[in-house]
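Down below is the structure, laid out as structure tokens.
Every protein chain of the complex appears in place save one, which is left out.
Order of writing sets the labels: A, B and C. Residues in every chain begin at 1.
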Amino acid sequence: MNILYMILQGLFLLFLAPLIAGVVKKTKALLQNRRGPHLFQVYRDIYKYMKKDAVMSEQTSWIFVFTPYLVFASILGAGLMLPVFHPVSPWPFSSDLIVFIYLLTMARFFMALAALDTGSAFGGMGASREMAVSSVIEPALVVTIAGLAFKAHTTDLSKMVSSFMVNPNGIFTPNLLLLLVAFYIILIAESGRIPVDNPDTHLELTMIHEGMLLEYSGKYLGLMVWASYLKQLLLYSIVASVFLPWGITSDPSLIGGIYNLFFYLVKVVFIGVLVAVTETAFVKIRLFQIPELLFSSLVLSFLSILMEITVGGR
Amino acid sequence: MLAELLYTGLGCLIFGALAAPLLGTKFKKSWLVSIGVSLIGSLCVLGSALQIMGLRSPFILRLPLSTLGMIDQSLYLDRLSGFFLMVIAIGAVLVSLYSFGINLHYSEAGKNLSYFAFLYNIFLLAMYLVVLAGNVVLFLIMWEIMSLSSYLLVLYEHEEKHVRQAGFIYVVMTHLGTVFISISYFLLAKAAGGLNWENLSLVSKNLNTGLANIIFLLAVIGFGTKAGLIPLHIWLPRAHPAAPTNVSALMSGVMVKTALYGLLRFLFTFLPTGPWWWGGLLLILGALSALLGSMYAVLQKNLKGLLAYSTVENMGIICLGLGAALILRHFQFYDLAILAGVAFLYHLMNHAVFKTLLFMGAGSIISATHTKNMDLLGGLLKRMPYTGLFFLCGVASLVALPPLNGFVGEWLILKALFNLSIAIDSLTIKALGLLAISVLALVGALVATAGVKMYGSVFLALPRSYQAEKARETSLSMHIAMGLAAFICVVLGVLPGKISLLLGSLLELYWPSARVPAQDGFWQLCNVPKLGGEVYYPLFLGLLIVIIAILTWRLLPFIFGQTSVRRSETWTCGITPDATMEYTGTGFTEPVRVVFKNIFLPTREISQIYQVRPYFSRVIYFRDNIKPVIEEGLYKPLMKLFLAFSKYVRRMQTGSVQMYLAYILITLVILLATVR
Amino acid sequence: MAWMIYLMLGTAFVLVAATSLSRMVRVLSLQSACLALLGFWTAYRSGIGEIYIAASLTFVVKALLIPWILLYTVRRLGVKEQVEFNFGIKKSLLLSLGFVLLSFEVLPPNILHKEIFSGSSLPVAISLVLIGLFIMIARKKALTQIVGLLVMENGLYMLAMSATMGMPLLVEIGIFLDLVVGALVMGILTFRINQSFDSIDTSRLRNLRG
Partner (left out) sequence: MIVIVLLLISFFTGILAWMVPGQEKKEKINVIGSCILACTGIVLSWQVFSMGTFYAIDRAIYVDPFSALIIIVIVIVNLAVSLYSIPYLKREVSHGLVTREQSEKFYLWYHVFVTTMLSVVVVNNLGLMWVAIEATTLASALLVGFYDHKHSLEAAWKYVILCTVGITFGLFGTIFTYYSAMEILGHGTDALYWTKLMEIAPRLDPSLLKLAFVFILVGYGTKAGLAPLHNWLPDAHSQAPTPISAVLSGVLLNCALYGIIRFYSLTNSALLGEFSQQLLLVFGLVSIGIAVPFIVLQKDIKRLLAYSSVEHMGIIALGVGLGSKLALMGAMFHLFNHAMAKSMFFMAVGNIAQKFNTKNITRIKGIVHVMPATVVFFLIGAFALTGLPPFSIFMSEFTIAWAGFTAGKYMVSSLYLLFIALIFAGLGYHVTNMSFGRLSRRVAKEKENTWLLAAMCIPLLFVIGLGFSTPAFVTDILEQIAVVVGGE
């Protein structure tokens, strides 16, 4: 039963991820008075990548081949820890947020290695920037989690959701709102969006994430791209289930699942739209201003925790 | 039986030490015999360590040695020493196995291997006896022999000036540390009225707070020096890279742990629970060490330098766990305290294994390429596939990727810090805990950067120098040792359950009011101690990821049809790619350096010689450096002050007889005046 | 015999103020002669035969033999008679006075009354020792240092006389033996120094420092 649930959620997330990416792209295009690609264009892209033959650099070692599978697997594995249909995640052994983060770190680690493996300057540049940015993301992210843990007295996602969903309007406390803002900044940075990174460009001056994928082609590229959409969706999902705990029921029946699913979709799409709006409203900032942005996130989280400690979040 | 096994092990080491110079001239043979014996000895010690871990009460072995009629020397075996003995023995077994291969290139260079083998065995013996010593005298003797032998080992390649300097700084720092240790022992022993551990462990109840504080502070300074805690670390990043690699593996992986043993001996058996700021101090020191250690590690060009700084960082992380445990214990959250205790003990063990592995890997790389500069390496994965694989395993542990062992330790410590800041009702401690959490996160990311840099610039892409291009895989014994270490990393990573229970039961012995939470059935094998609901089954997580990866690999062609892969060169805008286009390790970490420029205080000088001003330069010199804040801000001024004072005092010896007579007269007059 | 004691103190002051080597040696000889006289008087008073021997030894060795060795050295070396100063005469005299005061001050009051001669021989002995040492400090030449040393010895002997009516004979003889050998060794060294340095100015002996 559990395994079935896991497979279901895995496939669901896999297939939802390109759609959400499409939503963001489409919204952005609309906001910029463009028609933009079709909502399902991303699916077509991925399909195309998968069908194509790949060109592989001679300079690379087995790390380069191994990485796309590992990245894909670790992000998908992380996806199984999220509570989506049900406030309890399908992966019965751990839905700890810290483990979740470290799975993402693992993906990043291998991606950076693979980027260096090609021996091209672009790969090195992408990896170098990615690691530098991540070193400022990480503390902000963990402190945000600490803020949540202060509220929920746990770092376990399922339990967090279970404790928040009881009183969804509890979100309207100043400290949770601050945390939300903090987390939103991190989300932007982690998913490689403007103003931190621009996913649509291959300009060497600006690219971070894309630089690392430059040497990939064919199914390997397909896996990497898919994984990155998946990661984006996972981050949205956290916001959806932890910060916006409306419309979640612990009813284990099919009806309850569909109820949850519906609200989940609404929330995720909403966040996608919000991200698109943010991307349109801001310009990409310089690489070395990113730390300042993320530092502000860190400060917000600290502030939130301080409020939690001193006035109990009122 | 236990005693016999232990004595056999130690005896083997003594024999190994003596065998080397006696067999003498036949370098290779004496080396092999000596190391072989030390391997057997270490295995025996490992066996007895496992037995000691099972003891419920301390077991005291009297030795036929005595000092000035005060005390008979004895060995004191309890779970704490057993644990550390085990850690050291594991490291020693691995490194001994490894050493069959490593030092043969020294014999080619005309170096005296029997000297090396002698000191190597003595070093191991001293480390074992440090944790086994049952009284202050034996402890200090072994402690100093450990320093002395490792100092001489560091000086093995003494022709280089920086090696001599490193050795000197090392031995002086550690000796000054010993002064503090001795004073704290003496103060304690004075209160206890004896120098044996049996006496000292009885004193904790009637020790007054002020004295306990002083003893604690002195012990932290003393042992902190050996552990390489910032700001007492300056010897570590110098000495560890300078030593021959198998020695640096032992120093970094194992020797620094003896300092923690000393500290824990104080905290567990000698001192009372103490005020909460003891833990707070350790938290702060730990955070500082972890942070600065990882930052300097990121910027290192020298492979072994990077690993050495990473040792500083890991010692910091361990101290974070220890600090958390102490605070939790002070506030009587015994269960949480034990969790934190398990966390840092676990991390300590992990670090011993993966750091040994990494240093062994570094040794293989260096013996294959004869350079430590990462900017000159590259592409070794194809040339040294086994080393590359094992090294990757070590790096992954270092950067705490699940499901390897590094993550278990780090996860537990993060957990402990979370517990600390949530459970305790004090704003200061909460803030301290949060600060530690964010530091740990930052450290995690920085270490990941360092790991990518290290692995990427050494093993991946194209070789950047002739040596790297010509590198060949090293000998079998080295592979076995590294493979074994990598295997231990994986095992400790996926099956933490039983081991953490063992650590928990160790702690129960010293903190009697605490209990390790019980675990149920099969799950306990692969889960970490469960508290407050968060669980983490690394074995299943690992399997999950492997299964998904394999499924993806097998299913993709099945779903989308077979595709082919064509090999071609990397695209570099149309030019044939070569190694000069790659990012070097230095370039890789440049953004980090810019981001944290307030800590690194980088300086750069660019000078150009022009052909035609101002456009065509012929030569450009570029030199950049970071400013080691602690050395420049703390040690240099102190050193200057000391030397200036010394020069001033030296003027007393003027060379004039009359002056000397005047000293006598003045002394006499003063004394006569005081007699009155 | 109190005046004899003060005579010795007076000669010490003369030595401090002296400016020529041979005069210093002669004054030293006079001081030693006074000391011998003191010894004879003690022997007479106490009726202990040993003291006669010690006193005669003093006279022979200190008043005659050693001054002769010193004068011989002065003549053989052909050094200038001039005494060279580290401290000026006025300053030296003032400081010497200070030492005398200190000596009177330092001694525990209860031991003063036990003396044989007068209430002041002990402090004077100590002042002689201090002044002797001061001469060694304040004067540069090797020979003046020997003179200072001998003044110290005289102070010592006077102490022995006045406090304990001399040491046991065996010890006394040992001391004299040491004294003679010491003077000889120092004489030899003075010769060699003069050879090597072309001077017996000890302030030149400053190559070894630090």
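Please note the rule applied: contacts are C-beta pairs under 8 Å (C-beta built on N, C-alpha and C of every residue); 3 or more make two chains touch, one makes a residue touch a chain.
Just so we're clear, the structure is a prediction, and the values are computed from it rather than from any experiment.
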Whole complex considered, the hidden chain contacts B, C
Sole residue of B:Ala3, B:Leu22 or B:Val179 that reaches the chain not shown, by the stated touch rule
B:Val179
Determine and list the subunit B residues touching the chain excluded from the picture.
64-70, 73, 137, 140-142, 144-145, 148, 155, 158-159, 161, 164, 167-168, 171-172, 175-176, 178-179, 182-183, 186-187, 189-190, 195, 642-643, 645-647, 649-650, 652-653, 657, 659-661, 663-664, 667-668, 671-672, 675
Listed in rising order, the subunit C residues that touch the chain left out are 48, 106-108, 110-111, 114, 129, 133, 136, 142, 145, 149, 152-153, 156, 159-160, 163-165, 167-168, 170-171, 174-175, 177-178, 181-182, 185-186, 188-189, 192-193, 196-197, 202, 205-208, 210
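Just so it is clear, only the chains that are shown with their structure count from here on.
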When centres are defined as mean Cα positions, the distance from subunit A to subunit B in whole Å is 35
Chain centres from averaged Cα atoms put subunit A and subunit C apart, in whole Å, by 99
How big is the gap, in whole Å, between where the Cα atoms of subunit B centre and where those of subunit C centre?
69
Subunit B residues touching 2+ other chains are none
Show me the residue ranges of subunit C that touch subunit B in the complex, using the header's touch definition.
86, 102, 105-106, 130, 133-134, 136-138, 140, 145, 202-203, 205-210
Which part of subunit B faces subunit C closely enough to touch in the complex?
650, 653-659, 661-662, 664-665, 668-669, 672-673, 675-676
Could you please specify the touching residues of subunit A with respect to subunit B in the complex?
10, 47, 50-63, 69-70, 72-74, 76-77, 80, 91, 93-94, 96, 98-99, 102-103, 105-106, 108-109, 112-113, 116-121, 123-125, 127-129, 131-139, 141-143, 146, 149-150, 153-156, 159, 214-215, 218-219, 223, 287-288, 291, 298, 302, 305, 309-310
